[in-house]
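Every protein chain of the complex appears in place save one, which is left out.
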């Protein structure tokens, strides 16, 4: 994250540290640069971490998150711990946590082509895929199939397909459950559904979900917070668990539930009894 | 609703009926045309009805909704019942239902003026005011005061302030309660709040709500489904119950809870017991 | 609350204060003792306050709550403020807040009588009426009428009919909305409903609710937390807003929303943003 001042200082610190220790340092901006790397450092918040993990996925490079934002679910250490963390890593004193990612395939019709022409575009998500209304005041009508069987048509502001890692992000806001990050599952949570059935579904990782837009407004496709496409009625998006896991470096015991409690102020004191 | 074929036929029927009965007919497109009218007919769905009620509010003209959409909460009769309904109305055989409306005041800074210049713009809503994110992937941070006292800062996709009439519309999708339309109250329902406190608040009709945007993305203001403004951090929107009620003609006993049950398929059969 | 040590000391303080000021003091244990009183003090928590208000309702005596429990919604002052509070009260420096109560009528069949004999028993509630399962593992099937019209049959652990005052008590736990205490309304919130329709209804204060048990297990009736009856299939309970309001002394500006925020640790800090 080159715009945060602390992040720049940290990157200088890392360069100096590595030079002294005899390791080579590289600024990674493309996935192809990751081949053969031992470690990628993410200097920023959870957003920076999402992009770093995306870059590292194909060559399966582990990522260590250094937090320059608020308390993060994905980042592991604070800036002052960097030196110690690098020592631990190169001494092999760390754990590798595997996080499930989503394999998203948009089947789209290129502009100016006939309806029968479709091309596929693929994305990877660590948090979630969102298919939602493009404009205020609209609802989208979405035809949803699970494991190749039509499940339901949703009329809603949108639909979230999240990984366990993403269950504490947007899916949480839409009233989805909190899912342990080591589980291999997908959480389908409707956003402001205009219907009685408003419950989240937790799917097995091999149950692919396919979404089409029914008549009415088109829908915007967001992948880990980035706008990727506007879905038209003759197009579709299919999501399944990816074969490639994100590899996240764990140095201590900072459990995701500890972060959850800290994020939401879930101390006993703050949950005060209602009745006397 | 001039684009629905049935609605055009119905308007011709009304003209013929009124001519024969000696009443004058007018196509109303501005509130000023409503002065002195006995009745306004809304030929369309609930959306058409919302606009008709908006036009009729200042001169307190009652509105009769003729339904050309799906089952509607606001419309009272189906097209074939029009003749009988007009007879009943002019014979005085009807009830007048008063529905609370919202008085919405946007305090905005005109383009090109300094920050200290503000001008007010006012709107009326029968269903709801929505203050929400303008773009996918954003959340808005909203500072909310109730009865001139700061209540909370919300981090959410948006916030809905609904009338009891609007409690079965967007506020319902956002998990708000269903409120009897004769109650004078305002329902404040957060949309996908990124925080633990996600409960709806039901306010007394004299508790005005004022909303400001905090640092971060601007927010879109929707009034009964129509985009009215993009709210910047130095602007605000204030909503209170209006002194003017919407006047809706009731001819039969079609209770709003009967419509609710019908809309959502709330028959006993469809709610099947889970356990044996 | 004669078992709390602080409460006993406080009652001695009050006796001494009143003797000096020339007022008579009385320990009230029956409603009939309230006739002609200027003020009743409740020395305890919200539970004590509920009982004090019950006693004071018929003769419309105002109640001042002195808090000896956790932070309470109903109590107004802390023990050290007692002297000052009594001065203010007798100097007329206070506000009288009127809180809606529920008029509950159980139509029951006395033991050993034939099915056609019914006798009515009436109760008043400041917080809520609960009709719920009597034993773990059961669900109750409840036939619910609103304003003399059958609404729905519920299959649930139970059903809560709360006042606005009670909306922050048990109804809150069952996911009901938070309702301003000055509103005249009833909140009907299902407890763990075994059906899709799980939304709370906010009713106008003149819409009486009548509940019957359908075939299956009997249901326990709780009035403000006290077990009052076990409802059999040929019996019913009817609840409406009472004509008698509870009169609560307000000395300062301690708003119920301030208490709500304090109870639930609703500070901005504790609601931490989820995304970076």
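Chains: A, B and C, in written order; residue numbering restarts at 1 for each.
Criterion: a contact is a pair of C-beta atoms (placed from the backbone, for glycine too) under 8 Å apart; a residue touches a chain by one contact, two chains touch by 3 or more.
Because the structure is predicted, anything quoted here is derived from the model rather than measured.
Across the entire complex, contacts from the unshown chain go to A, B, C.
Contact with the chain not shown here comes from a single listed residue; of A:81, A:97 or A:155, that residue is A:155. When the full complex is taken into account, the listed residue touching the unshown chain is A:200, out of A:18, A:39, A:71 or A:200. Of the listed residues B:8, B:25, B:58 or B:71, the one in contact with the hidden chain in the full complex is B:71. Considering the full assembly, C:170 is the residue among C:73, C:170 or C:256 that touches the omitted chain.
Residues of subunit B that touch the chain left out of the display are 44-47, 69-72, 168-170, 172-173, 196-197, 225, 262-265, 267, 269-276. Residue positions on subunit C in contact with the hidden chain: 130, 132, 134, 136-137, 156-157, 170, 172-175, 191-196, 198, 220, 222, 225-227, 264-266, in rising order. Counting the whole complex, the residues of subunit A in touch with the unshown chain are 139, 146, 149, 151-153, 155, 164, 167, 172, 175-180, 182-183, 185, 187, 194-197, 199-204, 207, 255, 257, 261, 264, 266, 268, 270-275.
Note that only the chains that are shown with their structure count from here on.
Subunit A and subunit B touch with mostly matching residues; of the residue numbers seen at this interface, over half occur in both copies. Taking each chain's centre as the mean of its C-alpha atoms, subunit A lies 46 Å from subunit C. Between the CA-based centres of subunit B and subunit C the separation comes to 33 Å, rounded to the whole angstrom.
For subunit C, the set of residues touching two or more other chains reads 172, 196-197, 264, 270-275.
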